[in-house]
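Left out: one protein chain. Kept in place: all the others.
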Amino acid sequence: MSRLRSHFAVIALLGYCSSGLADKDYLPRPAPSEVGKELAFVACPLVRDTEHPCWLAEYEGTLYYLGPQGGSSSPFIAPQLNHKALIEGRIAASPPICGGVVLEDVVASVLPEVDRSCNSILPAEGYPSPPTIERGPAPTHRDNTIVRRRPPIEAPQPPFDERAFVVQFTFDVDEAFIGNPFHTGVRPIQEAVRYALASEARRVRVIGQRAQVKLSNGEWLRERADIGERRARYVAETMTRLGVEQRAISVEWSESPVGNRREDRAVRIVVTP
Amino acid sequence: MPGDGADPQPAQRLGPRARVALAIHAIVGLALCAGDTSVLARAGEEPSFSADSHSDWWEEGDGRVLPEYVAYPNRAGMVGLYNKAGVTETRGHPFFEPIGSNGRACVTCHQPANGMSVSVDSIQERWEKTQGKDPIFAAIDGSNCPSLPQEQRASHSLLLERGLFRIALPWPPKARDGSAIEPDFELEVVRDPTGCNTDARYGIRASGEVSVFRRPRPFANLKYVIGTERTDGTVAPIDRVFTPKGTATPFAVHPQTGLPVSMQIMADARHLTLQSQVEDAAIKHLQAREPVDRALVQKIVDFGMQLHAAQAFDHRIGSFLAEGMPEALGPYSLARNRPNVLGDNWDNPVFFDFDKWRVPAPGDTPEQTAFRQSVARGYDLFFLRPFYIRDAMHINTTGIGNPSKRACATCHNMQSTGMDLGTGWVDLGTTNLPWAKEPVQSEWNPNKPELPLFKITCKEDRPQHLFLGRVIYTQDPGRALITGKCYDVGAIVMQQFRALSARAPYFSNGSARTLRELVDFYDRRFNIGYSEQERTDLANFLSVL
Amino acid sequence: MKRPVLCAIGMLSSIPAFAAPQAQQLSFVACPIMRDTETVPCWLADYEGQRYFLVIQIDSRAKVHPPMLGHKALVEGVPTGETFCGGEVLENVRISVLPEREPACDVILPATAEHVVRDAPRGPGPRDKMEVLRAKGLRPPAGARAPKPEAPKPPYEAREFTVYYAFDWQLAPRDVDTITQAMQYAKQIAASRVEIKGYRASAKLSNGEYLTEKEFVPRRRAQVLASTLAEIGVDESTIRTSWLDEPLRGTGQQDWLLRKATILIVP
Partner (left out) sequence: MFVDQKALTTATRMGPSPVHFLYVCMLLLCTWPITISAEGAISFDADLRRWWDPNEAGRFESHTLYPNESGALGVVNADGSVEVAHHPFFRTLGENGRACVTCHQPADAMSLSVTSIQRRWEETDGTDPLFAAIDGSNCPSAPQGERGSHSLLLEHGLFRIPLPWPPRTRDGAPIEPEFTIEVMSDPTGCNADPRYGLASTTPMVSVYRRPRVAANLKYITRAGAPINLKNGRAMDVDPETGKPVTMNLLSDARHPTLKLQALDAARVHLQAKSAPSATDLAEIEAFLGQIYLAQEYDREMHDLSEGGRSEWLGPRAMERGKVGVLGDNLSTPVFGPLDQWASNDGMTASIERGYRIFMLRPFWIRDVTYLNSIGLGNPVKRTCSTCHNNMMTGMDLAPGWMDIGTANRPWAEARADLPLFKLTCAKTANPHPYLGRTILTHDPGRALITGRCVDIGSITIQQLRGLAARAPYFAHGGARDLDEVVRFYDRRFDMRLTEQEIIDLRNFLSVL
């Protein structure tokens, strides 16, 4: 550790040198006026090889910190090299992490097509690991003998009314695949299935939505035209395989974007008992 | 395990002494005098023992006589040093005497037992023996930085663990006339574990010098390095104006004669002649307070030109000096053969042929036959087996395309040494990320990075590194520290493939501890997919050169 | 199988392999594609649904050097109607490796029995023995060396040398012989002035668009050439550099002739 600290000292020292040696291209601290600003941009993600890696992306000359490497159930789902990502987040007031201005409430939507120009692993460059790591690169220290399962889906109780469930997706993604947050993604499908089975639903409407987003540069980015249909078909198929009768299910979708928010990239399941 | 010549399980290794005993026993059938491991022999004669009882290490002003031929043990067998000039009196000889101010002589870092380089094994032994007082550990470059507390092992870790000396080079670089070169890129220190690039006295800002860390190269077989037997520059080893590197770079010319020189000296080809290398080493490494007398410099150069080093004995096979050995083996082969012969062809194959070793020799044990055949297969792999050479600046830029389906011998093409005949600097990836070996950054791994890391940012209007672009992270910019060119970042001049068993670790940054690790680097770098047998064969082949 | 052989040989030796057809030159920017074969790989590129054969891997002596994966290439050449290695052969092909990296250019097609490259002058392994190559007509007979050009005699005249570049390149590795000749002439006549002028150009692509070299290119061509000439022995004090900022406009025919720098040697 002491040697590690001395690296930081060196970097700090370099920071004070006025030579070209350590001048960074950016000053990674948000201007007070920027704090709280919502950002949405498409960029190649970058990963930094700190002891525990952190994820970054550059937009208009500024490097932003997105979050730490996590597990598949972490709040921040890391993006993918070899893919561009739509980054959405809000500039936080906190000090910079890993050399980047901190974004909070970040969603990184991995765009499905392969883009080999996204291929940068930055060296640690003396930065410490990001804070709030749930899980390091080595095996987790948490005690696995203590069962920490998510609460089970409770058996639905009557009275059974019409109920809606929302399945979230990342941008342009039509199933729980590359970078979809599972902890919010799949569970509503299971809940809907439980509810439909328990209430012996007459009708299950599966409504696929397509959304759009206004980027920080003013441009609009729309999801692919058939995304609503694909999402709906995926959810309907999964519900069928989990035991919901196919004839009860109606698959619907919207072809034009229904909204501009992250939440609009979704499938709504409406169960009518 | 047949053919498994370099079985690295420590438990199965004999101690060096035991092996030497074995080896010498095999040559002359005599028991070994304790403490004496050097064996003397004249060409074609039975070796005999020297009477005095010195260790393998040559101290400064040692005073021993260097015989015409001498052999020293190593893990694979013995390295042989053939001094074509004959018996040399070393007392008073400028190569052997401490001609600088720090007690070092040339021989300190160019040890006969280490193929005229110096191995980590020897360095470690010296530390133990002298508690770190040996002049090899001189603060100036035998420590991670002169400003560190010198009595601590940790301050010499790069030398002790990887055999690396600090090389301080002017930044920005200077042209040969001393004028400053405007580099094509910005250099930024992003990691400085030795502290020497940011040091108040030795750092780049304070001293105008960048510190990189490199292995010393063998001071032997030098006619292959300069491309001619003449050292006065009157013979141009190269009949061309431009190097074939795809960057339209001219060959540098000899300062006196104006004739092109080989540009193969040092990892970055910064010295055009052996003389200037010797002069510079006397100042930089031996800390001579004033330039060494020209006659003495010439004496050192002349001495070096007579030295031929190669593995000369394998503990499974016996002496390579015996009749009927493959042409490439042993130091006499290097003395006998011509420099500057292009070898990636069937007219003059790089290491001649090993056909004799494809079939059992009379009286061979099965183990011996297996080893010989393994070496012959290793040579075939080197010479014939194609793979995709890819993204290597100064190789894939020479007109063979990227990638190019070729064999090892495409680049390692100089007969007898496996250097590159056409100015051997190449970015193989040994010092540039992403390929350079970096310690895993993890709480579990106690080894933290030891080498500096530089960020290179190329200027918009300058030619970039074709395969790494405009932003490059590197442990050692290599040739680019001399030329200031982006496309030279990480380009390191290939070394000769001789006496390898005597001078581990390998690569200019000492990143391959063993020959297998050297092979594994290529296997990863070019996704070759060597089988376990092929890996063994290649390591065996390299071990006998 | 006759055609591949001819083709392979035609590419690299100076023997003109094809009679000049009256076809239109194609110019396009594409990712090169490499096809592995049992021997050396061949290089292809796709344009408008058609696959073109560019060159096989040989060595640095080859007349046309292969392109590079990891980079797009500007391909200029005349389609011949012949096919080889799964692509229509382009004659007089010029391949400019574009300097910026393009990681998406990363296709290696596997070797199949369908595509065979026979009698490549240089295989993936070591070069054949000279006698073998000579027997195949791939090397000049032993001892045959081009005579050295005679030293010029006074009165000397001004002579211009033209160095050609790949698109957007500042270095001219393929034209070092021209640079050498310029240096030799300047030294032989003890030139009083060596005037270097850098140019840039646009290439007219087959789709009608113009691709223009970067703004700094003419200046850099002149500067790099000047320092190279000085390094190889031309008296630095005699060298003058200038450059034309305006790009020369391509026509879609042999536009590579416009990507150049000139060296005027004045007695």
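Order of writing sets the chain letters: A, B and C. Residues in each chain are counted from 1.
The rule is simple: a contact is a pair of C-beta atoms (placed from the backbone, for glycine too) under 8 Å apart; a residue touches a chain by one contact, two chains touch by 3 or more.
Please read all numbers here as calculations on a predicted model, not as lab measurements.
By the touch rule given at the top, the unshown chain touches A, B, C in the complete complex. Contact with the chain that does not appear here is found for just one residue of B:K129, B:R176, B:R201 or B:R524, B:R524.
In the complete complex, the residue from C:Q50, C:T112, C:S192 or C:N207 that touches the missing chain is C:T112.
Contact with the omitted chain, checked across A:K37, A:R202 or A:R241, is made by A:R241. In the complete complex, the residue from A:P123, A:G185, A:G208 or A:G228 that touches the missing chain is A:G185.
Interface with the hidden chain, as seen from chain B, comprises residues 8-11, 434-435, 437-438, 440, 442, 444-445, 513-514, 516-517, 520, 523-524, 527-532, 535.
The missing chain lies against chain A, touching residues 47, 49, 52-53, 55, 69-74, 77-83, 112-114, 121, 137-145, 174-182, 185-186, 189-190, 226, 234, 237-238, 241-242. Where chain C meets the missing chain, the touching residues are 36, 107-113.
Keep in mind that, in the parts below, only the chains that are shown with their structure count from here on.
Put simply, the chain closest to the centre of the protein, by Cα centroids, is B.
Between the interfaces A-C and B-C, more contacting C-beta pairs are found at B-C.
Here the spacing of chain A and chain C, counted between their Cα centres, is 48 Å. Between chain B and chain C the centroid-to-centroid distance comes to 36 Å (mean Cα coordinates, whole Å). Contact with two or more other chains is made by no residue of chain B.
Residue positions 101 of chain C are each in touch with at least two other chains. On the side of chain B, the complex with chain A involves touching residues 186-193, 195, 198, 204-205, 433-434, 438, 441-444, 448, 453, 455, 473. Residues of chain C that touch chain B in their complex: 34, 36, 40-41, 43, 57-62, 65-71, 97, 99-101, 108, 124-130, 132, 169-173, 175-176, 179-180, 183, 214, 216, 219-220, 224, 228, 231-233. Contact residues of chain A toward chain B in the complex are 3-4, 6-7, 10-11, 13-14, 17, 19-23, 49-51, 121-126, 136-138.
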